[in-house]
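What you see is the complex with one protein chain gone and the rest in place.
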């Protein structure tokens, strides 16, 4: 039973159907009708004019977003455990041509205005130091915490004060929206976010993420960078179709709701073992090595995260009986 | 009726079926069983041990290949009309970190050993000039010409003599194999090719190309560069499945044969109007502006290529009656 | 007798004296009084507010200038024989992070508006091609031709029309000013030049060139790029001192006049052997191999440039008797 990651989950049948349905010929790259409809679809969701570009991976979305917000000689403030720092093999450095990541602290990989201010304040205003140009936050974070609208706007107010741009890595944006119950607009541009990596692959998609620019002009250079990065697929309509299928009838929210619910169940079972509150679809719990072994012996697959700590991730397609079984097993430890 | 490019063609039903079939959960990235089977599948086809990596676009395959063959301070010899020079918005320069492309001449975008030697010979052996490290040829070329095994091995002998590596952009490799009737091994490593961008998308695939290294050690750094470029999809099994479906029962050859046959028919109809011999699935013919207009008025869609010259590209899924209709229309001009 | 290049000439005694004189302690980097006086010195020369940064080499000046005018996904139009293309080992590609150089033609490495328009016009306005963002011209050119104020403003009008920025590689700017007799302002910003690499090393300096931005705001990011490129010397006052010594009492013009005069003498002697008119301090003449050998046997050192063609470069410190001797030798051939 897979609890090691949502990134290996199955593709939602409606996404597969959408792919099969799209198989007429159309213009190549992103000139087709489906790709051209993305701006409107996301503008409606976000209640403002946005530019929306499909890409194949969250890493590409993040790296392209950062390249649009920070010059090669600048730096980006992010959490020391952010995905862009830890798990992208230097993609941000590659796409920004060598900008530095300045690493902040905070429980559960969550940055606070104070932690951002502390890092920004540590940089002298001279040419010997790579000046901060942007902040990147992950919502939900790599440890399953969420930034609510208040959190985002507090950070957004600070970035505005400091003259920085704001990026949100939303690989699990759907889980954050469902968890906070707040409007996508409130979690993003109304709070000051300039660019959002909007994840679908962990949430039932196959190979399409959306990169959303709340200032459409920011997207212009990114269209060239996307091509130059080898990310402009010639049959782009198949990516657009996946995203549109996820948006239709709120499938993205439905899937995230299912994943979050699974995590909530596990969280309740874990009780005092929880390392962080469960706010999305990730559950970190304290277990001894032999306890972890016992869970594995029952068929549960997951990552050891730190000594005495394991990570459990629930997915949109997690069978409820698997979740129940794991909850029971945890409770029995 | 679409004759403007094969890159917008439909996806072959067997590829779509393979995608639908793969929808069980497996390890993420390229650790799944399908991805892990690619090395063996291509090693059998090429009659030697190869490393095969999936990527989403031909541009990514080309740029990653060149980055593995040429350092940032080096240069790559290619044709002045090569796709890597003309149509990839600097992706080779991005992935190689600024290597230069040295541009050669030759009819139909085809390089000869003499043209390669001329360019290589024009570079002084000092640090003021970016020294050539690799040659890149396209088979079939951007104008639909092919390099046969003899052509490849003549170039390979020269690159060996000059201490250069050899890359083949095989966006239409299938068309070249079918056209020449020669073994994949003879068209590549036996002739000296070090890395091949093996295209499937123009030939019935959806979003998967293969990057083949004939020296598997060359692939090692590329695995990092692929991740760093944002090209390591988490559900990579869907790319592997596409490629495996194309290889099964020779579907890739069958599709290329269909596309080539269409071009041959058009070529015969065009007769003396042909700019280049028709050796793959592209046909360049001389027509006056009013003749082009007449063809368009009959519903044929294609690119003007140069003053008095149009390009017609046939695809694997081209309905034979469309080809016949165009052939007739050309003959009647 | 050295006629192979002006880049190996001796350092003018006044420059050496200025270096010796500066040896008091001051602030490091470019915060010292001498460095801080450069803006004013060049603003006076150019009759407008400029930002002037010292760097150690013409290659650094050129590459930094281009990086300020062209993004990584863009391209720069220059002559196929421009120094930035031929002799800088990819420094422009390094500093611009992979922008492409688009190569134009023209006698004597001189670009015309028509040649620039032709290249710009060959680029489709889509994301598959690296869009032109700048033009770079060399004055005097690599073959010793000059752009007069009229030439510059014709090109400047075109770049403005096309939305491009304009860079001038002035490694031999002094020779061009002397030769054309026109004001520095007329040869640069009044004609539309945005950034100038102003050379001193070939003209009696030791290790200091000036990078001039006619829009001082363009200089801001360059200050970071200069540091990041390792070009912010801690004892920058020694570079500023060299430049100021060259400017004092018009030493830069005096030196260029001497070098140009030498070339003029050689040009007259060469008569019909001249490949290009002599407009600066370089002379290209047609000689047979055995004639070249005869010159060498008399102690003249120079480069073979092409089959049947040699290059003679005169320097500010060329002893007149050496020039006369060579002129006589050429006339006797």
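Should a chain be cited, it is by its letter among A, B and C, assigned in written order, with residues numbered from 1 in that chain.
By definition in this document, a residue touches a chain if its C-beta (ideal position, glycine included) is under 8 Å from a C-beta of that chain, and two chains touch if they have at least 3 such contacts.
The shown structure was predicted, so the numbers you read here are calculated from the model rather than taken from an experiment.
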item: Among shown chains, those touching the left-out chain; value: A, B, C
item: Residue touching the undisplayed chain, where the options are A:79, A:100 or A:273; value: A:100
item: Residue among C:232, C:259, C:312 or C:330 touching the omitted chain; value: C:232
item: Option from C:91, C:130, C:280 or C:326 whose C-beta touches the chain left out; value: C:91
item: Touch with the omitted chain, as defined above, among A:2, A:73 or A:237; value: A:73
item: Touch residues of chain B, complete complex, unshown partner; value: 71-73, 97, 127-128, 130-131, 221, 223-228, 232
item: Interface with the undisplayed chain - residues on chain A; value: 72-73, 75, 86-90, 93-94, 96-101, 127-130
item: Positions on chain C contacted by the hidden chain, ascending; value: 2, 5, 7-11, 16, 19-20, 23-28, 55-61, 63-64, 88-91, 94-95, 201-202, 206-207, 224, 227-235, 238-239, 317
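Here is the rule we use: only the chains that are shown with their structure count from here on.
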item: Distance between chain centroids, defined by C-alpha means - chain B, chain C (Å); value: 42
item: Where chain A and chain C are represented by their mean Cα positions, the distance between them in whole Å; value: 49
item: In chain A, residues with contacts to at least two other chains; value: 224, 227-228, 232
